[in-house]
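Note that one protein chain of the assembly has been removed; the remaining protein chains are unaltered in position.
Up next is chain A:
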Amino acid sequence: MTSVASRPAGRSMARRASAREGGPVRSGMTLVAYLFLSPYLALFIAFMLLPTLAAVGISFMRWDILGTPEFIGLDNYRQIFADPLFLTAIKNTFYFVFLTAIPMVVLGLALAMLLDQKLNGTAFVRTVVFLPYVVMVSTVGILWGWLFDKGTGLVNYYLTTIGIEPIAWLKDPHWSMPALAITTIWWTVNTNMIIFLAALQDIPEELHDAATLDGAGPWHRFVYITLPLLRPAMALVTALTIINGWRVFGQAYVMTQGGPEASTFVIVQYIYLTAFQNFEMGPAAAAGVVLLLITLVFSLAQMKLMKAI
(Lines give C-alpha, C1' and ligand atoms only; values in the text may rest on other atoms or scores of the structure.)
Protein backbone atom coordinates (compact mmCIF):
# COMPACT_ATOMS: atom_id res chain seq x y z
CA MET A 1 0.00 0.00 0.00
CA THR A 2 2.70 2.33 1.05
CA SER A 3 4.67 1.77 -2.07
CA VAL A 4 1.60 2.16 -4.25
CA ALA A 5 0.56 5.31 -2.43
CA SER A 6 4.02 6.79 -2.54
CA ARG A 7 4.54 6.23 -6.23
CA PRO A 8 2.24 8.94 -7.52
CA ALA A 9 3.50 11.33 -4.86
CA GLY A 10 7.04 10.63 -5.92
CA ARG A 11 6.12 11.10 -9.58
CA SER A 12 4.33 14.31 -8.78
CA MET A 13 7.32 15.63 -6.87
CA ALA A 14 9.57 14.68 -9.73
CA ARG A 15 7.25 16.47 -12.15
CA ARG A 16 7.23 19.58 -9.97
CA ALA A 17 11.01 19.49 -9.71
CA SER A 18 11.27 19.00 -13.44
CA ALA A 19 8.86 21.89 -14.00
CA ARG A 20 10.92 24.14 -11.76
CA GLU A 21 13.96 23.29 -13.79
CA GLY A 22 12.11 23.82 -17.08
CA GLY A 23 12.67 20.20 -18.01
CA PRO A 24 10.96 18.02 -20.63
CA VAL A 25 7.70 17.63 -18.70
CA ARG A 26 7.19 21.36 -18.48
CA SER A 27 7.99 21.92 -22.13
CA GLY A 28 5.62 19.07 -23.00
CA MET A 29 2.86 20.69 -20.94
CA THR A 30 3.50 24.03 -22.63
CA LEU A 31 3.25 22.42 -26.03
CA VAL A 32 -0.05 20.80 -25.09
CA ALA A 33 -1.33 24.13 -23.80
CA TYR A 34 -0.39 25.83 -27.06
CA LEU A 35 -2.01 23.02 -29.04
CA PHE A 36 -5.26 23.60 -27.16
CA LEU A 37 -4.94 27.32 -27.71
CA SER A 38 -3.93 27.04 -31.35
CA PRO A 39 -7.41 27.14 -32.97
CA TYR A 40 -8.20 30.36 -31.14
CA LEU A 41 -4.71 31.76 -31.65
CA ALA A 42 -4.81 31.03 -35.38
CA LEU A 43 -8.11 32.88 -35.75
CA PHE A 44 -6.93 35.68 -33.46
CA ILE A 45 -3.75 36.15 -35.49
CA ALA A 46 -5.53 35.93 -38.85
CA PHE A 47 -8.54 38.12 -38.09
CA MET A 48 -7.41 40.41 -35.25
CA LEU A 49 -3.66 40.80 -34.87
CA LEU A 50 -2.61 40.91 -38.53
CA PRO A 51 -5.45 43.26 -39.62
CA THR A 52 -4.66 45.51 -36.64
CA LEU A 53 -0.99 45.62 -37.60
CA ALA A 54 -2.00 46.18 -41.24
CA ALA A 55 -4.25 49.06 -40.15
CA VAL A 56 -1.34 50.65 -38.30
CA GLY A 57 0.72 50.34 -41.48
CA ILE A 58 -2.06 51.69 -43.71
CA SER A 59 -2.47 54.70 -41.39
CA PHE A 60 0.84 55.97 -42.80
CA MET A 61 -0.19 55.43 -46.43
CA ARG A 62 -2.30 57.11 -49.08
CA TRP A 63 -4.44 54.33 -50.51
CA ASP A 64 -7.90 54.16 -52.14
CA ILE A 65 -8.15 50.32 -52.11
CA LEU A 66 -7.70 50.07 -55.88
CA GLY A 67 -4.33 51.79 -56.32
CA THR A 68 -0.87 51.17 -54.90
CA PRO A 69 -0.35 52.42 -51.32
CA GLU A 70 2.06 55.34 -51.01
CA PHE A 71 3.91 56.18 -47.78
CA ILE A 72 3.04 59.70 -46.56
CA GLY A 73 4.24 59.69 -42.96
CA LEU A 74 1.91 61.34 -40.45
CA ASP A 75 -0.22 63.19 -43.04
CA ASN A 76 -3.30 61.05 -42.37
CA TYR A 77 -3.12 61.86 -38.65
CA ARG A 78 -2.75 65.57 -39.44
CA GLN A 79 -5.74 65.30 -41.81
CA ILE A 80 -8.11 63.68 -39.32
CA PHE A 81 -7.21 66.01 -36.46
CA ALA A 82 -7.80 68.99 -38.79
CA ASP A 83 -11.21 67.55 -39.75
CA PRO A 84 -13.97 69.07 -37.57
CA LEU A 85 -16.10 65.99 -38.25
CA PHE A 86 -13.54 63.71 -36.60
CA LEU A 87 -13.38 65.94 -33.54
CA THR A 88 -17.19 65.95 -33.45
CA ALA A 89 -17.12 62.14 -33.64
CA ILE A 90 -14.70 61.92 -30.67
CA LYS A 91 -16.83 64.35 -28.63
CA ASN A 92 -20.05 62.48 -29.49
CA THR A 93 -18.58 59.08 -28.69
CA PHE A 94 -17.30 60.35 -25.35
CA TYR A 95 -20.80 61.69 -24.62
CA PHE A 96 -22.26 58.28 -25.50
CA VAL A 97 -19.80 56.53 -23.15
CA PHE A 98 -20.69 59.04 -20.43
CA LEU A 99 -24.43 58.44 -20.93
CA THR A 100 -24.20 54.65 -20.98
CA ALA A 101 -21.33 53.63 -18.69
CA ILE A 102 -22.81 54.37 -15.25
CA PRO A 103 -26.40 53.20 -16.02
CA MET A 104 -25.07 50.04 -17.66
CA VAL A 105 -23.07 49.12 -14.53
CA VAL A 106 -25.65 50.24 -11.96
CA LEU A 107 -28.62 48.75 -13.81
CA GLY A 108 -26.70 45.58 -14.60
CA LEU A 109 -25.97 45.13 -10.90
CA ALA A 110 -29.51 46.04 -9.84
CA LEU A 111 -31.01 43.56 -12.29
CA ALA A 112 -28.58 40.86 -11.18
CA MET A 113 -29.47 41.42 -7.51
CA LEU A 114 -33.16 41.31 -8.34
CA LEU A 115 -32.82 38.12 -10.34
CA ASP A 116 -30.57 36.53 -7.71
CA GLN A 117 -33.61 36.13 -5.46
CA LYS A 118 -34.90 32.63 -5.00
CA LEU A 119 -38.45 33.24 -6.18
CA ASN A 120 -40.81 31.38 -8.47
CA GLY A 121 -40.36 32.31 -12.12
CA THR A 122 -36.88 33.83 -11.69
CA ALA A 123 -35.44 31.65 -14.46
CA PHE A 124 -38.17 32.83 -16.84
CA VAL A 125 -37.56 36.49 -15.99
CA ARG A 126 -33.79 36.00 -16.44
CA THR A 127 -34.45 34.64 -19.93
CA VAL A 128 -36.74 37.54 -20.76
CA VAL A 129 -34.18 40.08 -19.54
CA PHE A 130 -31.45 38.41 -21.58
CA LEU A 131 -33.61 38.14 -24.69
CA PRO A 132 -32.82 41.57 -26.25
CA TYR A 133 -29.15 40.57 -26.49
CA VAL A 134 -29.90 37.99 -29.18
CA VAL A 135 -31.71 40.53 -31.37
CA MET A 136 -29.69 41.87 -34.31
CA VAL A 137 -28.62 45.48 -34.19
CA SER A 138 -30.58 46.34 -37.35
CA THR A 139 -33.76 44.99 -35.75
CA VAL A 140 -33.03 46.85 -32.53
CA GLY A 141 -32.48 50.07 -34.49
CA ILE A 142 -35.65 49.78 -36.54
CA LEU A 143 -37.72 48.77 -33.50
CA TRP A 144 -36.55 51.68 -31.36
CA GLY A 145 -36.83 54.01 -34.37
CA TRP A 146 -40.56 53.25 -34.34
CA LEU A 147 -40.83 53.47 -30.57
CA PHE A 148 -39.14 56.89 -30.57
CA ASP A 149 -41.17 58.36 -33.45
CA LYS A 150 -42.55 61.73 -32.43
CA GLY A 151 -46.04 61.31 -33.85
CA THR A 152 -46.75 57.59 -33.62
CA GLY A 153 -44.14 56.19 -31.22
CA LEU A 154 -45.05 54.32 -28.06
CA VAL A 155 -42.52 56.21 -25.93
CA ASN A 156 -44.21 59.55 -26.62
CA TYR A 157 -47.62 57.98 -26.16
CA TYR A 158 -46.75 57.04 -22.58
CA LEU A 159 -45.02 60.36 -21.96
CA THR A 160 -48.14 62.26 -23.01
CA THR A 161 -50.28 60.18 -20.65
CA ILE A 162 -48.25 61.64 -17.78
CA GLY A 163 -48.46 65.14 -19.20
CA ILE A 164 -45.09 65.37 -20.95
CA GLU A 165 -45.05 66.91 -24.44
CA PRO A 166 -43.94 64.53 -27.22
CA ILE A 167 -40.19 64.60 -27.86
CA ALA A 168 -38.65 64.32 -31.32
CA TRP A 169 -36.17 61.79 -29.99
CA LEU A 170 -34.32 61.02 -33.19
CA LYS A 171 -34.83 64.36 -34.96
CA ASP A 172 -33.81 66.75 -32.21
CA PRO A 173 -30.01 67.00 -31.83
CA HIS A 174 -30.41 67.38 -28.05
CA TRP A 175 -32.36 64.14 -27.63
CA SER A 176 -30.85 61.92 -30.31
CA MET A 177 -27.85 60.73 -28.29
CA PRO A 178 -29.88 60.04 -25.12
CA ALA A 179 -32.24 58.03 -27.35
CA LEU A 180 -29.31 55.95 -28.63
CA ALA A 181 -28.09 55.51 -25.06
CA ILE A 182 -31.51 54.27 -23.90
CA THR A 183 -31.65 51.84 -26.83
CA THR A 184 -28.16 50.55 -26.09
CA ILE A 185 -28.85 50.11 -22.39
CA TRP A 186 -32.02 48.13 -23.15
CA TRP A 187 -30.15 46.02 -25.67
CA THR A 188 -26.93 45.20 -23.82
CA VAL A 189 -27.38 45.75 -20.07
CA ASN A 190 -28.24 42.05 -19.79
CA THR A 191 -24.64 40.97 -20.49
CA ASN A 192 -23.52 43.00 -17.48
CA MET A 193 -26.39 41.46 -15.54
CA ILE A 194 -25.18 37.95 -16.39
CA ILE A 195 -21.62 38.68 -15.25
CA PHE A 196 -22.87 40.22 -12.00
CA LEU A 197 -25.29 37.36 -11.44
CA ALA A 198 -22.49 34.81 -11.77
CA ALA A 199 -20.34 36.82 -9.37
CA LEU A 200 -23.20 37.17 -6.88
CA GLN A 201 -23.75 33.44 -6.88
CA ASP A 202 -20.07 32.94 -6.03
CA ILE A 203 -20.42 34.87 -2.76
CA PRO A 204 -20.73 32.32 0.09
CA GLU A 205 -24.08 32.43 1.89
CA GLU A 206 -22.25 32.00 5.22
CA LEU A 207 -20.87 35.52 5.00
CA HIS A 208 -24.34 37.00 4.75
CA ASP A 209 -25.61 34.68 7.50
CA ALA A 210 -22.77 35.67 9.84
CA ALA A 211 -23.33 39.36 9.16
CA THR A 212 -27.07 38.97 9.74
CA LEU A 213 -26.38 37.30 13.08
CA ASP A 214 -24.16 40.26 13.95
CA GLY A 215 -27.12 42.53 13.27
CA ALA A 216 -26.21 43.84 9.81
CA GLY A 217 -29.17 44.94 7.70
CA PRO A 218 -29.51 44.50 3.92
CA TRP A 219 -27.79 47.82 3.17
CA HIS A 220 -24.77 47.06 5.37
CA ARG A 221 -24.51 43.56 3.94
CA PHE A 222 -24.56 45.07 0.43
CA VAL A 223 -21.92 47.70 1.22
CA TYR A 224 -19.57 45.58 3.34
CA ILE A 225 -19.95 42.13 1.84
CA THR A 226 -21.48 42.17 -1.64
CA LEU A 227 -19.74 45.21 -3.13
CA PRO A 228 -16.18 44.33 -2.00
CA LEU A 229 -16.56 40.76 -3.24
CA LEU A 230 -17.96 41.99 -6.55
CA ARG A 231 -14.90 44.15 -7.19
CA PRO A 232 -13.34 41.87 -9.87
CA ALA A 233 -16.69 41.56 -11.67
CA MET A 234 -17.19 45.31 -11.36
CA ALA A 235 -13.76 45.93 -12.91
CA LEU A 236 -14.54 43.61 -15.81
CA VAL A 237 -18.02 45.04 -16.42
CA THR A 238 -16.83 48.65 -16.27
CA ALA A 239 -13.95 47.98 -18.65
CA LEU A 240 -16.14 46.10 -21.13
CA THR A 241 -18.88 48.75 -20.98
CA ILE A 242 -16.45 51.59 -21.64
CA ILE A 243 -14.65 49.76 -24.45
CA ASN A 244 -17.94 48.77 -26.09
CA GLY A 245 -19.17 52.34 -25.67
CA TRP A 246 -16.22 53.70 -27.64
CA ARG A 247 -16.91 51.13 -30.35
CA VAL A 248 -20.60 52.03 -30.78
CA PHE A 249 -21.73 51.99 -34.41
CA GLY A 250 -24.68 49.82 -35.41
CA GLN A 251 -27.37 51.59 -33.40
CA ALA A 252 -26.24 55.03 -34.59
CA TYR A 253 -25.94 53.85 -38.19
CA VAL A 254 -29.40 52.29 -38.31
CA MET A 255 -31.34 54.78 -36.19
CA THR A 256 -29.91 58.17 -37.09
CA GLN A 257 -27.07 57.63 -39.59
CA GLY A 258 -25.08 60.02 -37.39
CA GLY A 259 -27.61 62.87 -37.50
CA PRO A 260 -29.44 65.07 -36.96
CA GLU A 261 -26.82 67.77 -37.38
CA ALA A 262 -24.06 65.21 -36.71
CA SER A 263 -25.29 64.84 -33.12
CA THR A 264 -24.90 61.04 -33.12
CA PHE A 265 -21.92 60.77 -35.44
CA VAL A 266 -19.44 58.44 -33.72
CA ILE A 267 -15.84 57.41 -34.34
CA VAL A 268 -16.57 54.02 -35.91
CA GLN A 269 -19.00 55.65 -38.33
CA TYR A 270 -16.28 58.15 -39.22
CA ILE A 271 -13.99 55.21 -39.97
CA TYR A 272 -16.68 53.43 -42.02
CA LEU A 273 -17.59 56.57 -43.94
CA THR A 274 -13.98 57.46 -44.67
CA ALA A 275 -12.99 53.94 -45.67
CA PHE A 276 -16.00 52.59 -47.52
CA GLN A 277 -17.76 55.66 -48.84
CA ASN A 278 -14.89 58.05 -49.50
CA PHE A 279 -12.46 55.13 -50.08
CA GLU A 280 -9.72 56.96 -48.14
CA MET A 281 -8.18 53.99 -46.38
CA GLY A 282 -5.26 55.93 -44.84
CA PRO A 283 -7.25 58.45 -42.77
CA ALA A 284 -9.75 55.70 -41.87
CA ALA A 285 -6.93 53.51 -40.55
CA ALA A 286 -5.46 56.50 -38.67
CA ALA A 287 -8.85 57.09 -37.01
CA GLY A 288 -8.91 53.38 -36.12
CA VAL A 289 -5.50 53.65 -34.47
CA VAL A 290 -6.69 56.70 -32.50
CA LEU A 291 -9.73 54.73 -31.34
CA LEU A 292 -7.47 51.85 -30.31
CA LEU A 293 -5.31 54.22 -28.27
CA ILE A 294 -8.35 55.84 -26.64
CA THR A 295 -9.78 52.49 -25.53
CA LEU A 296 -6.33 51.41 -24.36
CA VAL A 297 -5.90 54.55 -22.25
CA PHE A 298 -9.38 54.18 -20.75
CA SER A 299 -8.84 50.50 -20.00
CA LEU A 300 -5.46 51.09 -18.35
CA ALA A 301 -6.78 54.02 -16.33
CA GLN A 302 -9.77 52.00 -15.23
CA MET A 303 -7.60 49.00 -14.26
CA LYS A 304 -5.32 51.26 -12.24
CA LEU A 305 -8.29 52.85 -10.53
CA MET A 306 -9.77 49.48 -9.59
CA LYS A 307 -6.41 48.35 -8.18
CA ALA A 308 -6.24 51.52 -6.10
CA ILE A 309 -9.70 50.80 -4.71
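In this text, a contact is a pair of C-beta atoms (placed from the backbone, for glycine too) under 8 Å apart; a residue touches a chain by one contact, two chains touch by 3 or more; residues count from 1.
In this section, contacts and distances are computed from a predicted model.
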| item | value |
| --- | --- |
| Chain left out of the displayed complex - its UniProt protein name, from "Selenide, water dikinase", "ABC transmembrane type-1 domain-containing protein", "NADH-quinone oxidoreductase subunit A" or "ABC transporter substrate-binding protein" | "ABC transporter substrate-binding protein" |
| Selected residue (touches chain absent from view) among A:L85, A:V137, A:A216 or A:M306 | A:L85 |
| Hidden-chain contact residue, picked from the options A:L43, A:I65 or A:L227 | A:I65 |
| Sole contact to the chain not displayed, among A:F60, A:F196, A:F265 or A:F298 | A:F265 |
| Where the missing chain touches chain A, by residue | 64-66, 85, 88, 142, 145-146, 149-152, 168, 170-173, 256-262, 265, 269, 273, 275-279 |
